[in-house]
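Left out: one protein chain. Kept in place: all the others.
What follows is chain A.
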Amino acid sequence: MLLSFRRDQVDSNAASHNNNMEAELDSFQRQVAEKFTDLNASSSGDDLLSLEWIGKLLDSFLCCQEEFRAIVFNHRSQISASSSPTNRLVSDYFERSIKALDVCNAIRDGVEQIRQWQKLSDIVISALDSRRANVGEGQLRRAKKALVDLAIGMLDEKDSTRLAHRNRSFGRAKDGHNRSMGQHLRSLSWSVSRSWSASKQLQALASNLTTPRQNDVGLAVPVYTMTSVLLFVMWVLVAAIPCQDRGLQVSFFVPRQFRWAAPVMSLHDKIVEESKRRDRKNCCGLLKEIGRIEKSSRVMNELIDSIHFPMSEEKESEVKQRVEELVEVHEALKNGLDPFERKVREVFHRIVRSRTESLDSLC
């Protein structure tokens, strides 16, 4: 269903038509700038790359995409001449957006992986929950096993293959089924083919993106803008969520002349900073909640290792405290993950719909 809300183009006067177009394009630039300034402002400390913040980013993408769709619709007569350069520009954008679909699917696998971690942290929490019952040695062991599985499950891809090779030479000879739960968790990603690479996909998304001059007429500027937004959003998703062959090396640079360049580049730099931090360099995803789980579970693991039975009161209260921390992280993840996944799905569906519309009207 094509858009039904747009200002009239009743004005047949060419000059004022051009003015309308200019105003439309200008408004688009302004909107993008506003959204990203907003995101930049709310990206301090713990907020950047949290589920909620990324959700806001996805919302912004959806808004920009709608606005872009409207612009394309309003200029469809220009675009439908199949040899026109505008046609090429716009088709190019929609072809590029297809690459984003595979990223969305890979992200879905990543979310699934996070859900499995949730199950493990849930085990830890219920094993060490001292509200209803005393925590005995058996419960500690139970929690310990879940924590080990969790740690393995959260390893970065390269580390886990090394671990798998090592485990194969040791372990019991019971039909070779000495893979831990953590390793099982990793091998289930099958939304994308085995050879698919998130970093290559990002590079493909960014390839041949030529920067228009600021006063380029026609749709060159909005197409460039929308493409940059798309690229940035996909880049953030790959940075945050575990996926196959994550790599953030794609060069992303927007020249200052665009109004939205400053906040976008600022966010980009902040995220690159984050990825270089010592404690997050080898993580499987920069999502804040992942970091929190990692930290909580590591601390808990160390604590458990330090406990000798019978547990002193001091240790008991420490366990209680760590459990509370873990519960907080766990809850945040539990509440945030479903809406986040729905938003990613929405992005997927919108991209599909836009492309289908363009297929039907541009050919």
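The rule is short, and it goes like this: a contact is a pair of C-beta atoms (placed from the backbone, for glycine too) under 8 Å apart; a residue touches a chain by one contact, two chains touch by 3 or more; residues count from 1.
Everything that follows uses one rule, which is that contacts and distances are computed from a predicted model.
Only one of "Cell cycle checkpoint protein RAD1", "Prefoldin 6", "NTF2-related export protein" or "Exocyst subunit Exo70 family protein" fits the UniProt record of the hidden chain, and that name is "Exocyst subunit Exo70 family protein".
Set against the missing chain, the residues A:Asn20, A:Asn40, A:Asn105 or A:Gln203 yield one that touches it, A:Asn105.
Between the chain not shown and the residues A:Ala220, A:Ala262, A:Ala332 or A:Val352, the one that touches is A:Val352.
When the omitted chain is restored, the residue from A:Ile123, A:Ala262, A:Val299 or A:Leu337 that touches it is A:Ile123. Within the entire complex, the positions of chain A that touch the omitted partner chain are 98-99, 101-102, 105, 108, 112, 116, 119-120, 122-123, 126, 132-139, 141-142, 145, 174-175, 177, 181, 184-185, 187-194, 196, 309-310, 352, 355-356, 359-360, 363.
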